[in-house]
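With one protein chain removed, the remaining protein chains of the complex are shown where they sit.
Letters are used for the chains, namely A, B and C, taken in the order the chains are written, and counting of residues starts over at 1 for each.
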Amino acid sequence: MKSIETQIRVRYADTDMSGIVYNANYLVWFEAARGEFFWQRGMDYARDIEARGYHWPVTEANLRYHAPAFYGDLLTVRAWIADVKSRAMTVRYEISRDGKKLCTGFTTHINIDKDGRPTAYPDDIRKLLTPED
Amino acid sequence: MKSIETQIRVRYADTDMSGIVYNANYLVWFEAARGEFFWQRGMDYARDIEARGYHWPVTEANLRYHAPAFYGDLLTVRAWIADVKSRAMTVRYEISRDGKKLCTGFTTHINIDKDGRPTAYPDDIRKLLTPED
Amino acid sequence: MKSIETQIRVRYADTDMSGIVYNANYLVWFEAARGEFFWQRGMDYARDIEARGYHWPVTEANLRYHAPAFYGDLLTVRAWIADVKSRAMTVRYEISRDGKKLCTGFTTHINIDKDGRPTAYPDDIRKLLTPED
Partner (left out) sequence: MKSIETQIRVRYADTDMSGIVYNANYLVWFEAARGEFFWQRGMDYARDIEARGYHWPVTEANLRYHAPAFYGDLLTVRAWIADVKSRAMTVRYEISRDGKKLCTGFTTHINIDKDGRPTAYPDDIRKLLTPED
């Protein structure tokens, strides 16, 4: 299963007055991990997907918060493509600190063309997304 | 079922390079709606819940994105308490523009005390949260 | 001098672990006030400026933090166009709570066309921006 791993250092901006990371920031870290999937392959989502006329908007997001993250924490974000359909996919995430699971979740994405219509992934992109290419 | 409604004007900061509202911002608007639940009753979450030693961290969040929101849109966020257990609750949300549903979702929250232990809601708070008080 | 006033309710997302509003959020509220300048005139920056081929990127921003803002605070953001040149302008801001000044600042903006070149404001927009039109 295609996966990537990246590290995030928690900033002051990420925290809230309860002293922990604010809940919406994990969704941003999920996105950062999707970006890394491309960057770590020498590719770029904007250049290699969007510039070709495709967009992958989020159609659903789910997050489970297991334990809080704090300022200065060095977090590991692991993401993997859990499912690829003809024109949609599901990415799963696990955010942890020193092996302790803090947040898990998934996002689903539909592949749309320039006119916003759902469309099948072209072969090369489908191959890129599929386990064991 | 206890519900509130509030309006949000989409800012430039809320948008991303695809020209629509970035997905994580809806979670912030969910939170704004929870805040309004208190403010519209002359109360305040920080003053009336947290200052008494309770915190309501999010334990799960789910969002379904039905249609995009754009800069300048005047959005209606409707939130209602869908379920109250002895020490947890589920809040549901619907964000719309001119009656068109853009995003729906829920958050679940656990009631913890100052030491981070799950604890039952005190009676007055439970009453506040429960339909038909 | 053309000015507008709008109100902002401080959200949990706006706060940080020191218990006060995080410094970068004031810049977002400055932008919200610029948006209100248009919305309160039945106009919209995206529709009435950008759709005509102009963009007003920020070229400089300055903020002075006089006193902290807190969760739940109802803030007043006042903004006024302090200076209009042929192709640039300065907007000033004052954010206060119950008359107490919390943050003041300014942003400067250059008017660029679709190719990113600095260009003079068209007459109607210049009139809109200028005191006592």
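As a working rule, a contact is a pair of C-beta atoms (placed from the backbone, for glycine too) under 8 Å apart; a residue touches a chain by one contact, two chains touch by 3 or more.
Please read all numbers here as calculations on a predicted model, not as lab measurements.
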>> Which candidate, A:Y45, A:Y93 or A:Y121, sits in contact with the chain we can't see?
In response: A:Y45
>> Tell me which of C:R41, C:R64, C:K101 or C:K127 is the one touching the absent chain.
In response: C:R64
> Taking the entire complex into account, which one of C:I4, C:M17 or C:L75 touches the absent chain?
Replying inline: C:M17
>> Counting contacts across the full complex, list the positions on chain C that touch the omitted chain.
In response: 17-18, 20, 23-25, 27-28, 31, 46, 50, 55, 57-65, 68, 107
> For chain A, which residues touch the unseen chain?
Replying inline: 9, 11-13, 28, 31-32, 35, 39, 44-47, 70-72
> Taking the full complex into account, what residues of chain B touch the chain not shown?
Replying inline: 12-13, 15-20, 22, 24, 71
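Keep in mind that, in the parts below, only the chains that are shown with their structure count from here on.
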>> Need the central chain here, defined by C-alpha centroid distance to the all-chain C-alpha centroid.
In response: B
> Per the centroid of Cα atoms for each chain, what is the distance between chain A and chain C, given in Å?
Replying inline: 33
> Can you give the whole-Å distance between the Cα centres of chain B and chain C?
Replying inline: 27
> In chain C, what residues contact two or more other chains?
Replying inline: 12-13, 71
